[in-house]
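What you see is the complex with one protein chain gone and the rest in place.
A and B are the chain letters, set down in written order, and residue numbers restart from 1 in every chain.
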Amino acid sequence: MLTVDDLTASYGPVTALDGVSFEAPRGEITAVLGANGAGKTTLLRTVSGLIRPTRGTARLGEHDLTSVPTERMAELGLAHVPEGRGVITELTVEENLRLGALGRGRRGPADLDRAYALFPILAERRGRSAHVLSGGERQMLVIARALLAAPSVLLLDEPSLGLAPRIVAQIFDLLRSLVESDGLTVLLVEQNARSALSIADRGVVLNLGRVVVRDTAAALAGDDALRHAYLGF
Amino acid sequence: MDRLLGRSTLRRHLTLAVLGMLVVVVVLESTGPFRNAQFASMAYYGIAGAGLTILIGLNGQISLGHGAFMAIGAYTAALMLQGGDPLPLPVILLAAALVTLVAGAVVGVAAARLHGPYLAGATLALAVAVPGIPVYFSGTLGGEQGLNVRVPDIPPWFADAVFFVTGQDMSRSRYLGYLGWFCLVVTFVLLANLARGRVGRTWRAVRDNEVAAELAGIDLGRARVLAFVVSATCAGLAGGLLALSARIAAPSGFTLTLSLLLLSAIVLGGLGTLTGALIGAAMLTFVPQLVTGLGQDLGLTDVRAAELAPLTYGLVTMLVVLFAPAGIVGGIRAAAARRRAVKTSGTSKEARKDEAMDEIRGVTGDRHPGGGVRRG
Partner (left out) sequence: MQQLITTVLTGLTLGAVYAAFALALVLIWRATRIVNFAQAPMAMITTYIALVLIDAGMSYWVGFAAALVSGLVLGALVERFVIRHLTGKSEINAVILTLGLFIVIHALAALIFGARYRSFPAPFGLRGFQVGDTTIALTGFGVFTILSVVGVMVLLVLLFRGTDVGLRMRASAFNQEMARLLGVRVGRMLTLGWALAAVVGSLSGLLIAGGGLVHPSYMDGVVVYGFVAAVLGGLDSPPGAVAGGVILGLSLSLVSGYVGSELVPLASLVILMAVLLVRPGGLFAQVRERRV
């Protein structure tokens, strides 16, 4: 379980995250929603140690993540798929995947074949430079790479950005099945609140760095006022 | 202070220049030939350093090739002093500066299209390449041995005028000291006015944010070339003075080390300020003697002890870059700004901090983020 408590972070004078608290239970998808600039990306970056909070904690089991350097997150079982440009385009598709598998540390070798089975297109492209992949293929690559590290918590920053609805549906289905079969914990940041809530168990809505509301996905989707005010559908 | 120095920038600078020249007269008249010669070196280091600090600090371009420009000035002066009946020294020094100006324009046009490490590498190549030229054309340029320089006689009117004021006879090294410092004061006044005026603002704008500068209608290329030319011209003048002081222009006098020491001197003084260039020049002139003496006390031979000076510059340069990128002048200014800020009431704490930071950053071009190769 990932527990965020009073997390506060700022860029110089701009406070981008202001006392955010919530829990993302094990084996569930927690959607993080909000308008542009709400602080969603900042939240994920603070959890994975790319930004140091000025206050508050993020805990994974008994570990306080706020004192763990970013490069040790993979070892603790936390994988972060950042917004946009997560593919290392100078490497081949297979090298990107190998790199993900190296993140398992001492937890045994990874099976690239499993990733290729999930996304057959990547198997076809394995020897090519990741530079030539399409947007959708890149998104598959970064997700496959993150999963190869065998994480217990997966942070996803707008995985649907720029993807065709069919591919988004495919990726979301995959997430759902992984959560159910492996007990994965997912923190899913999305602009597309409607489809995020359709697969999420619960949701957290941010506005200007603060939590506006946390509730089950169904309750959030059913709250018309909230939807109009913050979720845009 | 403002009342004393006058309000207009030009008047202020001229007043400072006259005061400075008075100090020079007192210092040169009260010291012997050895110190006079040292002050003459300080003057040419100061001039070259001023040119370089303007280039780096105000325009954000770097040059590791200023030793090469000094060589061009020095050889120009040396060549013009070869005949039996040379032109007056001011004409020769002006020619040294002008020839270097032309060279600086050629290099500057190419340099304006480069930045950061690329520009550094190209000017480094210049510094290494130029000393080979006189060796290749050894017939006219004297080869490895270089060209000997005979300092022309002191003009009688000048000797008389100084005697009239000070009652002392003019020695040759004192004459060179006067010449050097006169050039320095003139150069500094010109540079200070340039830096304060529209041109200086343009340079700073280009340094701080190319895109914004271009949007504001500044021709980036022209601003860069101009800064480079001004800077090279100073180095040429300094080279001419160096040839006179050293009485020789030889390839061994213009190695890469000269360019690098010049750079480290202005970094130590504080990039972008003329005061910093002067402090740097003083260090280049006086520190070697100091630390060499120290080394001898420690039992080092003369030759080895002499290496303590560059060792010190290099170490301090690294420390300054890592921990105090504004250099000595910047440090003092920031402290002064803080003190001023504490006294001023009515400004917010944040604003005061910003002001102090600006004073520090203003001289280092710190606002260029890393990343060497960016898509154009």
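Quick notes on this structure:
Keep in mind that, in the parts below, a contact is a pair of C-beta atoms (placed from the backbone, for glycine too) under 8 Å apart; a residue touches a chain by one contact, two chains touch by 3 or more.
Everything numeric in this text was worked out from a predicted model, so none of it was measured.
Across B:56, B:103 or B:244, the single residue that touches the chain missing here is B:56. Summary of contacts with the chain left out: across B:9, B:31, B:171 or B:255, the touching residue is B:255. When the full complex is taken into account, the listed residue touching the unshown chain is B:126, out of B:58, B:72, B:126 or B:274.
Within the complete assembly, B:267 is the residue of B:176, B:223, B:238 or B:267 that touches the hidden chain.
Within the complete assembly, A:48 is the residue of A:30, A:48, A:152 or A:192 that touches the hidden chain.
The missing chain, though absent from the display, is touched by one residue of A:74, A:93, A:122 or A:221; that residue is A:74.
Although one chain is hidden here, its contacts on subunit A can still be listed: residues 48, 50, 70-75, 79-80, 82, 86, 88-91, 95, 98-100, 102-103, 105, 145, 149.
Taking the complete complex into account, residues 56, 60, 62, 64, 110, 113-118, 120-122, 124-126, 128-130, 132-133, 135-136, 255-257, 260-261, 263-264, 267, 300, 303-304, 307-311, 313-315, 317-318, 321-322, 325, 364-376 of subunit B touch the chain not shown.
Here, only the chains that are shown with their structure count from here on.
Centre-to-centre spacing of subunit A and subunit B amounts to 55 Å, using the average Cα coordinate of each chain.
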